[in-house]
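Got a structure for you, questions after.
Of the protein chains in this complex, all but one are displayed in their positions.
All chains are identified by letter, namely A, B, C and D, in their written order; residue positions are counted from 1 within each chain.
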Amino acid sequence: MAERYNFGAGAGGVNVETTVLGADEIILNMGPQHPSTHGVLRVKLRLDGEKVVGSECVIGYLHRGVEKIAEHRSYQQFAPYVDRMDYVAAVSNGLGYCETVEKLLGAEAPPRARVIRTILTELQRIASHLFWLGTHALDIGALTPLFYCLREREEILKIFEKYCGARLTTHAFRIGGLQYEAYDELEKDTERFCKDFDRRVDEYESLLTENRIWVGRTKGIGVLTADAAIAMGVTGPVLRASGVQWDIRKSMPYAAYDQYEFSIPTGKNGDTYDRYLVRLEEMRQSRKICLQAIENIPAGPILGKVGKVLKPPPGEVYHSIEAPKGELGYYIVSDGTTQPYRVRIRPPSLINLEALDQMIRGHLVADVVAVIGTLDIVLGEVDR
Amino acid sequence: MLDQVVFYFFAALAIVSAILVVTRRNAVQSAIFLVTALLATAGIFLNLNAEFLFIVQVILYAGGIMVLFIFVIMLVNLDVALHQVQFNRQWFVALIISAVLAAQVAAAIAVSRRTLYTMPAAPAESLQPNTERVAFYLFHTYVLPFEIASILLLVAMVGAVVMAKKRV
Amino acid sequence: MVPIGHYIFLSVALLAIGIVGVVTRRNVIIILMSIELILNAVNINLVAFSRLVGSVEGQIFAIFIITDAAAEAAVGLGIIIAFFRNRETVLADEMDILKW
Amino acid sequence: MPYVLPVLFALVIVALLPLVAGYIVLVERKVMADMQVRLGPMRVGPHGLLQPIADAVKLLLKEDIIPESADRLVFWGAPLISVTTAMVALAALPIGPFFQIAELNIGLLFILGVSSLGIFGIVLGGWASNSHYSLLGALRSAAQLVSYETSAGMAIVGALLLAGTLSTRGIVQAQAQTEVWFIFAAPVGFFIYLVASIAETNRAPFDMPEAESELVAGYMTEYSGFRWALYFLAEYTNMIVVASIATTLFLGGWLRPFASTSYLDFLDWLPPLLMAGVAGYCFWRAPKQPVAVQKMFMAAVGLLCIVLALVLIMPMAAPRDSFLASSKAGIHGAFWFLFKVGAYIYVFMWLRFTFPRYRFDQLMRLGWQFLVPLSIVNVMGIGVGLALHRQLNWPAAPALILGIVLTLVAGAYLLATGEKHEHPRVGEEEEEETPVNA
Partner (left out) sequence: MTNDSEEKQPPRPAEAEKPAGTPAPSASPSASGGTPSGETPGKPAAPSAPVAAAKPPAAITPPKPAAPAAPAKPPGPPPPPKEAPPKPAPLDNDLVKRYKARFGGAVVEALLDRKQAILVIAADRLLEIARYSRDEEHFDLLVDLTAVDWPKREKRFDLVLNLYSFSKNERVRLKALVAENEPVPSVESVWPTANWLEREVYDMFGIVFEGHSNLKRLLLPEEWQGHPLRKDYDILQQDEAWVRENLGIESGQ
């Protein structure tokens, strides 16, 4: 039993500097200003020719000390900060934080708020996956999907903008419910978007899924077996592509997910191609959730009774949601004052990124780019 | 007239580049000047109505062999080598050899001066159409050497692959 | 046509330069390049005489010489790479063992 | 003075080429924008028509940065090599029956040889920059060029067998005589050349050397300003060169479709009508431009098209035997040649926007394990066809078709066996998949 967890001492990245270089080995530095490291990731690659024999990620260039800031803000004040972590999926971040604090308080968001939260979060998931697909394809050299993806993402951002006035860092929710009442056409806009969206996903598929080059570039690249994936703690689509059918929306439902029908796509081989397929299918499922959700948005208040000053009783709580990138968890310790005593954020990007080393070993430099893309990391979240 | 200008231009170019080839410290620069020398030679070939040879020289020598050279120079990282002494102290030997050579040629030319300078060149048309003629000789009269040459190339190819393989 | 003697001079000059390179340089790659120069000098002679006598056979020989140069370069450079891998040097006078 | 005309042509080409390359870039951006549901450049001039000029001015005015540890001389000269070789290669191309700088009896070899020297510009530029990315890009580029030149050369040999001459003009004339463009006689050869020429010009999906997501900009990483523009110019000139070779060899050069079928002569009206159509569109759009300058510019473009249409129509309207009528072949030939080159380049662009990028080892495998064998088989197939036709007096069509079928069978075989050789993870066995359990 133990062997299957044994990935050698350096599973999380070798220290490339201190290991002795073989005769033909060189060290190549990728980033932090490299165009395809998605921000300020820096990867030190140890290469044998073009083959990667080891790697080490250097992160922290975007470190802002979010967790420290949290300790000096009141619960409400801190809420907008979380949007700045995974800025591609700000709504999801906000949902996780609000629900965690609610749990800490023992409060509950009213049903209407929960349904609207679900709709917006699922739209955000689609937007995040779209952005991932576009940039991932661009990394592999396909220029056109990016623009198609951004076109659809724009529709979603417009919905956000109509709802809360912001497109990117939305701060859409409030502890105990919603910040704003839904605008009149929310259902209609969502429906219009969703109606068309299936066809759009088919369009992306027609560009990529059967394309020989695309398949050649992604199949068998960056394989992560199910055991390895669990051992490395990866979550979200990356884990599901390895064949583990686990989705927090199903296993520990939050918001209003227990009311909707949807399935959890999984892959078989855990390679880049499977991750691609899984995310595409997730977009379809998210669309399905949205369509179900707008059918019946319950009437009622949008804000539960939480009071103006939040003073959670001492204690602690861990709560996590299925963010587009994986399990986004908040661990909040309260000492009974208005400010959290400790906020720990479990960033899915960081922990998924840790598996990078294992996934790229033995591949070529070009595959590193593909694998970084397939992990769908956002450096704002990795570094916090 | 034009002929002569072209010849002297290319001849001078060839000699200057050749000198630079053996005197530059940096192997890449040597290679660049070797390419120049080879191209100058190609120009002389063209001037001699050897069009096919001209193009062979350009494609094969300059475009093929020299690329190989530059590749190898870049593969064997020469940063280290640059700081080492580039010349051994055999100037003396080189000088003697050159002197002997020069003397020999001078003697030979002196002896046959008359014929060398007065012998009329064959009409340029005798080499035309150049490609067809070369092909005729290559695949007719010299077909055996041609095949041998191809085998030589094959052997060289195999040898090069074996040599350059990872571990001998 | 330029008098044939000038071609011979050019050819001898290149030959001499090539020899100087072979004899004085330490870098094997440059030695190989000097050899290419020598071969090239020969080619000039062959082609010049071919033009002089009005037969393309000289050019045929030049083609064979170029073939030979290609073969020589391929094998020579292969050896250099193999040697560099094992000894980290391309200097001729450091290639002083008969095996590695 | 026999030199006047060629020198004049050469001057025209050298002067116009940067402009043409600039406008190819514009067209490329426009086509890309169209395929990607956006507008592309719209700001400078109507529909961005002045964008290339603005870009050129910007590039010329930019600071010319030479990295401190670069080899200055080589760094300075490398782009020049690239541009020079690309331009020299244009010399032997016949743009229409009368417009050609130099008619060489080894024309095609000359083009191949000279353009193969362009590799030095790339390798030396990459080396002189003294940067890992540049060097890696340069080496990749060189390896790629050498590999694909092999298959491109073999593909060309196939067509040469059909033409029986190396002279570019002779090749087109051979196609006029047989009344068949060689693309139909050797379709596989054309396909090989298409793929190989994309790879040779380092364009997507083979743009390995400048795979921006991996190697930044390959050998051009450290270049800026004017020198960078030179590389770009060389790249686009090379595109024109390979497109011209393909046009000459496979697409019938300056020949009109069905050139020798006289009852289809009305096709001669196509070019002027086309130009007139473009002019009409320009005039229609001109009043809708927002700014007066743009209106005028648009109208000017329309006028230019009208002039071109008139030029094209003149020889046809002129009385027979007049000088104008005799210039028809030249003018229309040039039109058709350029039209075909444009179509070929359009295919380049189309592929670029559609496909992801190959990985380097995949690209090498495609080159050496598929294209090279296929191109050799192709030469043999055409040889068999020709032998059957010429020695055994078979009719031409079945003989050549037999050759093509042979080649296709070989290609299918290569494709089938090639699949098995793909190892995603180099030199490492995949781990066995075990079911997850908890």
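Here is the rule we go by: a contact is a pair of C-beta atoms (placed from the backbone, for glycine too) under 8 Å apart; a residue touches a chain by one contact, two chains touch by 3 or more.
Since this is a predicted model, take the numbers as computed values, not measurements.
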{"item": "From A:63, A:192 or A:212, residue that would touch the chain that is not displayed", "value": "A:63"}
{"item": "Absent-chain contact - pick from A:46, A:84 or A:114", "value": "A:114"}
{"item": "Where the missing chain touches chain A, by residue", "value": "1-2, 5-7, 9-15, 59-60, 63, 65, 67-69, 71-72, 99, 102-108, 110-111, 114-115, 226, 230-235, 243-246, 250-254, 256-259, 264, 266, 298, 300, 304, 313-320, 327, 329, 331, 333, 341-342, 344, 346, 350-351, 354, 383-384"}
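Throughout what follows, only the chains that are shown with their structure count from here on.
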{"item": "By number of C-beta contact pairs, the top two chains", "value": "B-C"}
{"item": "Approximate Å spacing (C-alpha centroids) for the pair chain B, chain C", "value": "6"}
{"item": "Distance from the mean Cα position of chain D to that of chain B, given in whole angstrom", "value": "32"}
{"item": "Sequence positions of chain B contacting 2 or more other chains", "value": "52, 64, 130"}
{"item": "Two or more partner chains touched - positions in chain A", "value": "none"}
{"item": "Touch-based graph of the chains, sorted into line, ring, star, complete or other", "value": "line"}
{"item": "All pairs of touching chains, each written as two labels joined by a dash", "value": "A-D, B-C, B-D"}
{"item": "Touching residues (chain side chain B, partner chain C) in the complex", "value": "3-4, 7-8, 11, 14-15, 18-19, 21-22, 27, 30-31, 34, 37-38, 41, 44-45, 48-50, 52-53, 56-57, 60-61, 64-65, 68-69, 72-73, 75-76, 78, 80-81, 84-88, 90-91, 93-94, 97-98, 101-102, 105, 109, 113, 116-117, 119, 121-124, 126-127, 130, 133-134, 137-138, 141-142, 145, 149, 152-153, 155-157, 159-166, 168"}
{"item": "Chain B residues within the chain D interface of the complex", "value": "26, 28-29, 32, 35, 51-52, 55, 58-59, 62-64, 66-67, 70-71, 74, 129-131"}
{"item": "Contact set on chain D toward chain B in their complex", "value": "71, 73-74, 104-106, 109-110, 112-114, 116-117, 119-120, 123-124, 127, 135, 138-139, 142, 146, 166"}
